[in-house]
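What you see is the complex with one protein chain gone and the rest in place.
After this line comes chain A, so read on.
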Amino acid sequence: MPSVGTLAFDEFGRPVLILRGQESKKRLFGIEAHKSHILAGKAVADTLKTSLGPRGMDKCMVSPDGDITITNDGATILSMMHVENEIGKLLVQLSKSQDDEIGDGTTGVVVLAGALLEQAEALLDKGIHPIRIADGYELAAKVALDHLDKIAESYPLDLKNLDPLVNTAMTTLGSKIINRCQRQMAEIAVNAIMNVVDMERRDVNFELIKVQGKVGGRLEDTMLVKGVVVDKTFAHPQMPKEVRNAKIAILTCPFEPPKPKTKHKLDITNVEDYKKLREYEKEKFTEMIKSIKDAGANLVICQWGFDDEANHLLLSQELPAVRWVGGPEIELIAIATGGRIVPRFQELTADKLGFAGHVYELDFGTTSEHMLCIEQCKKSNTCTIFVRGGNKMVVEEAKRALHDALCVVRNLVRDNRIVYGGGACEISCAIEVAKEANKIATIEQYAIRAFADALESVPLALAENSGYSPIKTVADVKSAQIAQNNPSLGIDCLNTGTNDMKSQLVIETLIGKRQQISLATQLVRMILKIDDIRLPGESEE
């Protein structure tokens, strides 16, 4: 009876109200609750299954406003699906936290969690206590993680030879829409990271890498600018389109006569006063421009706007200027050019100017759109990846794909151990876990074996998406792995003729895989531990 515990009767048979609005509250309890969780989890995982791997398909999502997103990035798909179910929401967060921490493998982690839940269902039917299943899973996860450490290979991280890094980035990009220019994108990602990497701390500051997109052109036109690209143009069309050896004044004060912040009112009663005011304003403008000139700047970048009068004055004084540059961009420019952000004209001095070797406007085809490129900066460790593509969807997806690639390269910088992808390490772990299962005397044995089966869900999905007969392919690879004792055999998704991921250069980071397994296991434990759900009823209004 689902409502046990919420209804009580006194001896006259009248129900006693214990909880607020208890008639309308829904409650699921015990095995029913478990079943409903597992169903929800599986449904979410199934949506993502077809997106896995190089032959995975994309999803098209239409938001309530009619915006279209096409992607195969697990975290993006889930966050745009607006999952209502509580357990479904947990899976969404799971993929999000994988995204936050690792940046890649967001689909894989959900598929794995879904498979673990599916296996748990069978075990629950056998009558095994859910917590014991969870315990078994955790034991198995430990075995798998240890095994991953064992089969992981240290990867040469050499600043001179970037090929290995490019290969890893290519694995990530392989499943994305932009795999047409996989190599180029991978190189861009690696170069960008190498540009900003801090080898001593083994850290990469992502704030220094900006990914800008612009519709138009081809994917191949995507490029890496060692500097900053701002979607702005010079304020006046007659200003020069190119500045060499620019000394940049970076201003966050508006180019207008300063106004008090306090509410004020200026009473002008006669013409003279009015003239005075005009004089005053004009004087202010010249004063401002003079202070810039005096400081020796030959380019002005301003966070705020300035009106036509100021614009004209700047032009006549031959001071190229850019207006309405956003806060984060101002910051990037300041860091790149080594300048200081100046909040007040009075503070402007020569040593606060930034320096850039080459500032120019980029033209795009026949459109009248322009962008501002700031290159050859004093401190060249900021860079911008400038993505081009045929339509907005492609550009957006390319940006996401590049983000994933950047994350993977960063992870390699942090920890240079790798495992082989294409399902190879999952199969290897599955074999190891299954072996370990036989050594356990308690009921957990079943859960551990189930975990091994769940691990195989990733290669199974890969094979299925690639159009192979999944069971047969995975079985072949598995037997080959055992026969040759080679953990780098995986699914040959691209039909290149070899199963050896080492020679196919399908490489994934160790920390990414470890994270997938431990996150999925911990989340599944949480889901299994719930045996009672209470939902508020339909609201009465």
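To be clear about the criterion, contacts are C-beta pairs under 8 Å (C-beta built on N, C-alpha and C of every residue); 3 or more make two chains touch, one makes a residue touch a chain; residues count from 1.
We adopt the following convention: contacts and distances are computed from a predicted model.
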Per UniProt, what's the omitted chain called: "T-complex protein 1 subunit eta", "AP complex subunit sigma", "Integrator complex subunit 4" or "Ubiquinone biosynthesis protein COQ4 homolog, mitochondrial"?
"T-complex protein 1 subunit eta"
Of the residues A:D46, A:D231 or A:D531, I need the one that contacts the missing chain.
A:D531
Contacting the left-out chain: of A:L78, A:A334, A:C377 or A:V395, that is A:A334
Using the touch definition from the top, which of A:V211, A:I491 or A:L519 touches the missing chain?
A:L519
Tell me where the left-out chain touches chain A, residue by residue.
4-12, 16-21, 33, 86, 89-90, 93-94, 96-101, 129-132, 135, 138, 203, 207, 252, 257-267, 269, 273, 276-277, 279-280, 303, 327-328, 330-332, 334-335, 340-344, 347, 352, 514-515, 518-519, 522-523, 525-526, 529-536, 539
